[in-house]
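Only a single protein chain was left out; the remaining protein chains are all shown in position.
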Amino acid sequence: MMIDARNVRKTFGTFAALNDVSLQIAEGEMVALLGPSGSGKTTLLRILGGLEFPDSGSVLFDGGDATKVAARDRCVGFVFQHYALFRHMTVFDNVSFGLRVRSRAERPSKQEIARRVHHLLSMVQLDDLATRYPSQLSGGQRQRVALARALAIQPRVLLLDEPFGALDAQVRKELRRWLRRLHDELKITGVFVTHDQEEALDVADRVVVMNQGRIEQIGSPTEIYDRPATPFVYQFLGNVNALPCQIRNGRAEIGSLVLPAPAYAGVSSAAGMAFVRPHDLQLSRPGEGEGALAVVHHVTVLGPTVRVELMMGEQIVEAETTRQRFSELGLASGQQVQLWPREARFFLRDGWEGTSFQSREELARSSAML
Amino acid sequence: MALAISSSTTSLPRRSVTEPAWVRLLLIVSALGVLALFLLLPLVTVFGEAFSKGLDAYFGALGDDDAVAAIGLTLTVAAIAVPLNVIFGVVGAWCLAKFDFRGKSLLITLIDIPFSVSPVISGLVYVLLFGLQGWFGPWLKLHDIKLIFAVPGIVLATVFVTFPFVARELIPLMEAQGTEEEEAAVVLGAGGWRIFWHVTLPNIKWGVFYGVLLCNARAMGEFGAVSVVSGHIRGLTNTMPLHVEILYNEYNYMAAFAVASLLAMLALVTLAVKSLLEWRFSREIAAGTRHQKT
Partner (left out) sequence: MLATKSSVIPGFGPTLGYTLFYLGLIVLIPLAALFFRAAGMGWEQFVQAAFAPRVLAAYRLSFGGAFIAAAINVVAGLLVAWVLVRYEFPGRKLFDAMVDLPFALPTAVAGIALTAIYAPNGVIGQLLRPLGIKVAFTPIGVVIAMVFIGMPFVVRTVQPVLQDLELEHEEVAASLGANRLQVFCLVILPNLLPALVTGFALAFARALGEYGSVIFIAGNMPGISEIAPLLIVTKLEQYDYAGATAIAVVMLVAAFLMLLVINTLQKWRQSRFTAN
């Protein structure tokens, strides 16, 4: 099913949970709503599920207005973070619930219900646990029961709120792969909420990054990671060094480091911020290349990569390098090295400080690549 | 008797799945109707009847010698019974909440017994022990000691029915607070009394007060148990509830309700202070109110 949310606003008291959010989701797509807590991602999901109604704006399902349609008439499968399994019902009864509550005219026969439930349970690999109660299941099993229950009504869209949030790391990874496979098989439109960037990048076709009730960026996992549109996305996804800089006529000055910033050719002088990923920082011996001098402060070896903390003037900078390069340079605390960013992006300070992003599009446009 | 599982609903959760407005209205109206009919109306009736013949008659009824004697006796009985049960409550809670031992849960169940015994039976057991035909009856008679149909019997029966109030408030509260602070005090060299006065008591003082409040309300209002052991001697062994009964049975309704109105006011004050405590010190008494079941 195609979903179209238009200019959705929602406030709780004085707190603006969603501030003019628009989002299109294509048929069969798996979309992640990614953001910190309070970013409005769960509210948006609940509005799509009919558990919350927007103050203004509309939600269209396949082009038809669904804004005022109650949850029970939407035919959406909703999976809660803590699964919300009915404790007093067996696994079988939980999964068959959505079929059993249908009016007599629409309700499948008992045999048909049993057949469908067992089919679903075998799909989620729980067929032999049909008579168990939720309290007798592990976290991962509960999660799969919740999914089977949501799928039993043959929903037009599957909505998942932090689907893996309550699971431990190992189970989470397994279920992630499993959900991805399930989605590829069923081709069902899916939206899930997460605050875990790895989860979003791993499972979703498209990622919607949200912050303070607004959408910061929509794009494929690679786009989101490689070309963050705003300082927020930069900082939220992956490690990044945020370095204060001064922008003058198409050049950015970070301490003694001067980098070209052609998009700001028209700016005569303004405070800005440069964003550099640790693995984009190239380290070399002093005098062997370009860049600013910095002093190695601390070195941490993390398997194949090495994290190096450097002092560039007063500024702490984090760099990541390979094990090989590390031994070539023979890095040690107190040693001087030369720093050169392979890639950096600049944002004008005025535009992004505080909570407002008045000229967000402009900022995105004017951000420059090296 | 389960007293007061606190229900501090300060704010309702936002809910999108709820009943249609007309259903909600219907339910609210019916629930308030039930409360008004069964709870509010009796309360209003007490005061209505009490003041039905004017203020002079009201105060006249309260100023009656027998009424004054009944008020005096009720206060006396409460003044003896409540402190006895407070001491037991604190001592018992110390023992049951700060230590682990075999048979602990049995002991807690035994402490609760008076709540499940009919008040009439609570009185009866003392008559069987100390009455003229009771086990100790002849011996007491020989030594000219009168317990039943006298004030000591009334105190005993009152102590029985109010026995668990303070203890069952304090046990879950002190259990929830754990023993760390006391252990810290021991390590710092404090003795038992010092620990109790300076460490434990400050933590449980509102719980004690809460227990005293409920214990006192029951002590002053107890009817069945006291009725059995009192002998109903006007001016001597009549507590306020018993005096209400006598006046009522003599068809002196106004006077009966006048005395009853004092007890109703006690109930209202108790409820008000209790709500205030639950609201103001919910954390300090929460453990107790949350776990009261029987």
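Just so it is clear, A and B label the chains in written order, and each chain counts residues from 1 on its own.
Note that a residue touches a chain if its C-beta (ideal position, glycine included) is under 8 Å from a C-beta of that chain, and two chains touch if they have at least 3 such contacts.
Keep in mind it's a predicted model, so treat the numbers as computed, not measured.
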| item | value |
| --- | --- |
| Residues of chain A in contact with the chain not shown | 49-51, 70-78, 80, 82, 84, 86-88, 97-98, 101-102, 133, 135-136, 149-150, 152-153 |
| Chain not shown, touching residues in chain B | 1-5, 7, 9, 12-13, 15-20, 23-24, 27-28, 30-32, 34-35, 38-43, 45-46, 49, 88, 91-92, 94-96, 98-104, 107, 109-111, 113-114, 116-121, 124-129, 131, 133, 135, 156, 159-160, 163, 179, 182-183, 186-187, 191-192, 195-196, 214, 217, 220-224, 227-228, 240-242, 244-245, 248, 253, 256-257, 260, 263-264, 266-268, 270-272, 274-275, 290, 293-294 |
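Simple rule for what comes next: only the chains that are shown with their structure count from here on.
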| item | value |
| --- | --- |
| Chain A and chain B: spacing of chain centres that average the CA atoms, whole Å | 58 |
